[in-house]
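Note that one protein chain of the assembly has been removed; the remaining protein chains are unaltered in position.
Then we have chain A:
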Amino acid sequence: MDDQLAVDAVDVVKAFGSIRAVDEITIKVAPGEVYGVLGPNGAGKTTFLRMLLGLIRPDSGTVRVFGRTWAHDGIATLDGVAGFIESPAFYPYLTGRQNLEGLGLLDGGARSGRLDEILEVVDLAGRADDRVRGYSYGMRQRLGVAASLIREPRLLVLDEPANGLDPAGIRDMRALVKRLADSGLTVLLSSHHMDEVEEICDNVTIMRRGEVAFHGAIAELRAQAPDPGYALATTDDARALAVAGRLPAVTATRAPDSGLTVTGPEDAVSSYVADLVRDGIRLRAFTPTRTPLEQLFFMLTDTGVRNEEVA
C-alpha cells in the first residue's frame, strides 16, 4: 500500500464559464513527500485543491487520493486526508472546543484526550472555551490546523496556510508545518511565496493561469534560477552605471523610481561594488531585491512587472 501515491491527479480540467481555472494539470505526490503548489493569484491552486477534497467536480481528468476516486469511493476518498481551503471557517456561535468536538463527530468520533493534546499543539488551549466569534484571524487559522489534526491524517492539504498572518504567525505556521512534515505526514501545500515553498517543500508545481509552468524538485528549480538582483543607491548613479559597463558579468539598469538595479553572479557583483568604492562613488543602499528563486518564479509566472510594482 505504501508505494501507492498519496495524490495522483492526471489531466485535470475545471472551467468556470470561459475561464479555464485548471487546465490539464497533472500532479503526483508520493507518501511522505512535502509538495508545494505555487502560483500567483488566480493561478488555479485553490480550484485544484477543492477538486482534490471533493468540493467541486473536475470537468475531466482523474483525481486519485491513496488510490481512491470520488466517483468510485465517495466520501471514503477522504479517509486519512485532512486540511483546509482558503481561510478555515467555523461556527461563530460555538466555542473552539465545541467546533472541534462536532467535527470530530462527523469524523466518526475523536479519541478522548486527543482534543486537548491538539489544542496544546496549536497553542489554543487557553482560549478553547471562548466562542469562535471572538477569535482573531490567526487563532482561526490555528483552529483550522487543529481541526485537520484531529482527523489523524496521513495527507494534509493546506491552502496558503500562512496567508493573512503576521510575521510571527507566519514563522510559527511554517515551523508547525515543518514539524508535521518531519513526523512523516504527507503535505500538499499551496502558496504564492517562493520562500515558503523553498523552505518546506521537496517538490513543487508552479502554476500559471491554470497550467503547469514548472514541475520538479526544488533543487532543479534552484539550478534554473537566474542571478540574484540588488537594489543600489549611490552618490553618483550615472557614473555607477558607467562602471557597470566595464564589467560584462554585471548588468545594471536604472530602477523605475530611483537608484539602480544590478544583477549578476555574486562574485561579479562584489567586485563591481569594490570598483565603485575605488572610483570614489559611495554606496548609500545595497539590498537584495529578491532571491533568485523568487526571480525565477516571477519569470515563470509572467507577473514580474506587476508584482514588482506591488512590492
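To be clear about the criterion, contacts are C-beta pairs under 8 Å (C-beta built on N, C-alpha and C of every residue); 3 or more make two chains touch, one makes a residue touch a chain; residues count from 1.
The rule we apply is simple: contacts and distances are computed from a predicted model.
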item: Options "Sarcosine oxidase subunit delta", "ABC transporter permease", "Electron transfer flavoprotein subunit alpha" or "4Fe-4S ferredoxin": UniProt name of the undisplayed chain; value: "ABC transporter permease"
item: Option touching the unshown chain, where A:V10, A:A71, A:L105 or A:A242 are the choices; value: A:L105
item: Sole contact to the chain not displayed, among A:V7, A:A43, A:V63 or A:I85; value: A:I85
item: Hidden-chain contact residue, picked from the options A:L5, A:A30 or A:L94; value: A:L94
item: Hidden partner interface residues of chain A, rising order; value: 1-2, 16, 31, 50, 53-57, 66, 74-76, 78-86, 88-94, 98, 102-103, 105-109, 111, 114, 117, 121, 147, 149, 151-155, 179-180, 182-185
